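And now, chain A:
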Amino acid sequence: MSYWEFLGEYGIRFVSGAIVTAEQTVPASALAIGIPVVFGLMRLSRSFVIRSAAIAYIEFFRGTSLLVQLYWIFFVLPLFGLTLEKFAAGFIAVGMNLGAYGAEVVRGAIRSVPHGQTEAAIALNLSPATRMRRIILPQALLIMLPPWGNLLIELLKGTALVSLISVADLMFAARQVNGSTFLSAQAFGTALIVYYVMARLVVTPAMRATERVMASRLGRT
Partner candidate 1 sequence: MPEPIAAQPKVRLDRVTKRYGDLVVLDQLSMDVAPNEMISIIGPSGSGKTTILRLLMTLEQVTDGIISIDGEPLTHMPKNGGLAPANRAHLRRMRTKIGMCFQHFNLFPHMTALQNCIEGPIQVLGMSKVEATARAMDLLAMVGLEEKAGEHPVRLSGGQKQRVAIARALAMRPEVLLLDEVTSALDPEVIGEVLQVIRGLNKKYDLTILMVTHQMGFAKEISDRVVFIYEGKVEEAGAPDQIFGDPTSERTRQFLSAVLEAG
Partner candidate 2 sequence: MLDWRWDFAFEVLPRLLLATLNTLMAAGLGYGIALVVGLVFALAQRTRYRLVTAIARESVEFIRSTPLVLQIFFVFYVFPQFGIRLSPWTAGMIAIGLHYASYLSEVYRGGLESVPRGQWEACTALNLGTARTYFRIIVPQALPPALPGMGNYLVGIFKDTPMLSVIGVAELMHTANAIGSESYRFLETYTMVGLLFLLISLPAAAGLRAFEAWVRRAFGLSR
């Protein structure tokens, strides 16, 4: 069977798999962007309790494996009376895991805004909240965008693990096709290429465009 015949016969399975991967990636990204904003700010809070809670979350999710977290959420959480359907368990695990890494990116970006900016804002008598919202965060946003591009690619790659709890994503499709055809190079190779295309031709250009828009809005270009 030529590769083109292979694609003709099984291509549709990869397409529907890729759609599920995208459906996992979008809500996981929303989580992975929302969590860091909250926890990144909590991490910089002056209250010891708030700061500790944020540190505990971040260290726990960064200190263990995504796969362990996924299994724990899917197999152990039901024992606490919280049963998640596999699709939801998948993107929640991926989103919470990457969110912990994102929180560190947010914190680092906020801290790398020059201290003179804070001092100037104080000199203008802006309130702490206004300082953060109007002066520090917009500048931090520009600094954190490039690392976010890398994190979103990590997230996309991370969604491949949801196939291990039987979510029918791209990875799952590749394993199924491999199982029924034994054409491993074609099956896994095709999936590799589709992931690569999604990462380099969708995620990366989207992030670059966002960086450009933000930079011109903030008058940096």
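To be clear about the criterion, a residue touches a chain if its C-beta (ideal position, glycine included) is under 8 Å from a C-beta of that chain, and two chains touch if they have at least 3 such contacts; residues count from 1.
Here is how the candidates were picked: all candidates are chains of the complex that A comes from, given by their letters.
It should be emphasised that the depicted structure is a prediction, and the values quoted were computed from it without experimental measurement.
Trainee: Using the definition of touch given at the top, pick which of 1 or 2 touches chain A in this complex.
Mentor: 2
Trainee: Show me the residue ranges of chain A that touch candidate 2 in the complex, using the header's touch definition.
Mentor: Chain A reaches candidate 2 through residues 59-60, 63-69, 71-72, 75-76, 79-81, 153, 157-161, 163-164, 171, 174-175, 178, 182-185, 188-189, 191-192, 195-196, 199-200.
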